[in-house]
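Here we show just some of the chains, and they stay where they sit in the whole.
So that you can tell them apart, the chains are marked A and B in the order they are listed, and the count of residues begins at 1 in each.
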């Protein structure tokens, strides 16, 4: 491991939490070079909703590579691109009544966000974008400006402009974006009319903060009233993480722009999409570009995942049901430590156990020792975040919860 | 193809030049669904220096996937990451006397540039970055600000700040960055002391503009004198495109920060690296992040490419030799059309044939009809840009040049 610390930049992060070299992975597990196994409730920060090296996707990927399918193709037409577009439309968009156009913005989530922000500003001719406290949208300059995390913001080395934060659901009143509503209603508020509002329905990095359906509808309505574009960053909460394919479906809203990445590729290969209402599709050819807009192997695994998991509602139902189960299990942990200030929240298979600053890290460390990978989140890293693969078995979920329960118990007791 | 035009955003670009659906690729060729073959002198905009689906890399990739190697791992330690770091240090950095630290900034070139700019501003506490006319560094907000292309700049929808363009080599005097030197020498120039200068040694998108070694040395000296960081964006010109691994080697300079992407992954899978002098490695853990910092299959193919092609100087020598050959061939084309205003320039296996606005596009279209893929570049798309795979055979190079020669002849004659 000294090779890493000697040659790699100090900025590396996860390898500090989990100081072991992983070599293999399969389903819900990662294996170290020494052969030790960890149950993975981190799932590539939400990129591995279908588990590690999912066999269905793996088969499609191996066949594609083996047959010399095109690997790299910018935005040229390819067979794999065609199949992905077709599946996306048939399996995801049309059944949900969406006619959004597909932008391939580049390989990662930040590209999807950058494209969304650039386009929103271009379409409206306005510069300001409203985002929410504790948001996280990426580490490139445009995405950083709408991100709350202070360490990330500082790393820009520049004042970040063109963005105004407002309170997320639960932080400024009962079930409506009150503060934003007031700013928009007041012509002298000092907030220039925004191009867009960008929101995560579940703020994952921000501490698993769950926006209520009513609040989301209020937000969508507010945007419509004021001619502001609504961008849903569904990079971490989308692709079934909360149950339905898109996390905003339960709220019954239709965003003007949708950002997807992480699990859209299915297998953990880089892929990102920005979906935009047809009337917003105003860019001239080539106005936004990028070398890795055509990662065809990711198109193949993305297509395989859509076809395998989203042609019926089995996965959605399973995620909802097991989400409730996890919610109950976390509540049991909370209840087992009265006075310890614990609480739990989540939706589908993204859950947060609020343990406290310092303590959450201790829980994650303890869990690692016991064979479970979980990370922490929230502005003070006070939340243990659970993101098991949607394909994890019930037994795996139970095992992970048991390790978590034991880890919490140990930490809480030591903290007394 | 109507499926593409119906569902994909209007922003798609290359598919307009080449209206055909590609399905397979191998070596120097792409094949359409109908089985027609094109010789590829575009090479994924420089991402496929080792050709399509290079068999050595393909073998390593298939084995890795087949054996359930870790696919997605953020910046966790993995065996594949270890092998890449080791190869990079042993094969590339140490032999060249470089002790730069490796940042994995995200999957694409824009991420490498964003990390470079953010870090340079953080280290120096300054905001301004100097770039060059006709530069291209990426489509995310930070990278856009140092990019010259006007269509891309406009797509930001925001005034781009923190960047000042100065003339590239050949545009403001004999062999020195005169204008920049004067701005820096004058305390009242109005240019605040920059954090960094970012430069491509060969401006690829900008029209294959080649910086001279002396000019690059002058630039590096100027930066050193004024305490300004020198960032070389070697995303398109690096990885052997000009002959040596890094394009700046012939100038004998050592950049403070080096951006790599495109062909560093070898196989066309997304990978980017930002290399920084150890004393600049000041970011705290996690200060810059991204979901796709650990595309392990790309680590595998990158490692295989370094081991296969850079342990000796065979590829470098071949590229240099064939570069001269191409230069001569292009000069022959120029000479064959006296009075047509043609000219040629380039280095190694990146070459530009200046044909003129409108005409260059016509040449590229004609070449496509004749079975050759080439793109155009330059502020007015006046240059036909040649980027054959470094692994192309002599026969393939000759074939491509012959098609080019015929295409130019046809277009020039029609233009009379």
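By definition in this document, a contact is a pair of C-beta atoms (placed from the backbone, for glycine too) under 8 Å apart; a residue touches a chain by one contact, two chains touch by 3 or more.
No experiment lies behind these values; they were computed from the predicted model shown.
Enquirer: 2 identical chains shown; how many in the complete assembly?
Expert: Counting every copy in the complex, the total comes to 4.
Here is the rule we use: only the chains that are shown with their structure count from here on.
Enquirer: Starting from the mean Cα coordinates of chain A and chain B, work out the distance between those two points in Å.
Expert: The mean C-alpha positions of chain A and chain B differ by 30 Å.
Enquirer: Please give the residue numbers of chain B that touch chain A in the complex, ascending.
Expert: Per the stated touch rule, the residues are 1, 3-4, 7-16, 18-26, 30, 33, 44-48, 52-53, 58, 61-62, 65-79, 81-82, 85-86, 88-89, 101-104, 106-111, 114-115, 117-125, 127, 138-143, 145, 151-152, 154-159, 161-162, 195, 235, 261-262, 267-270, 276, 281-292, 295, 297.
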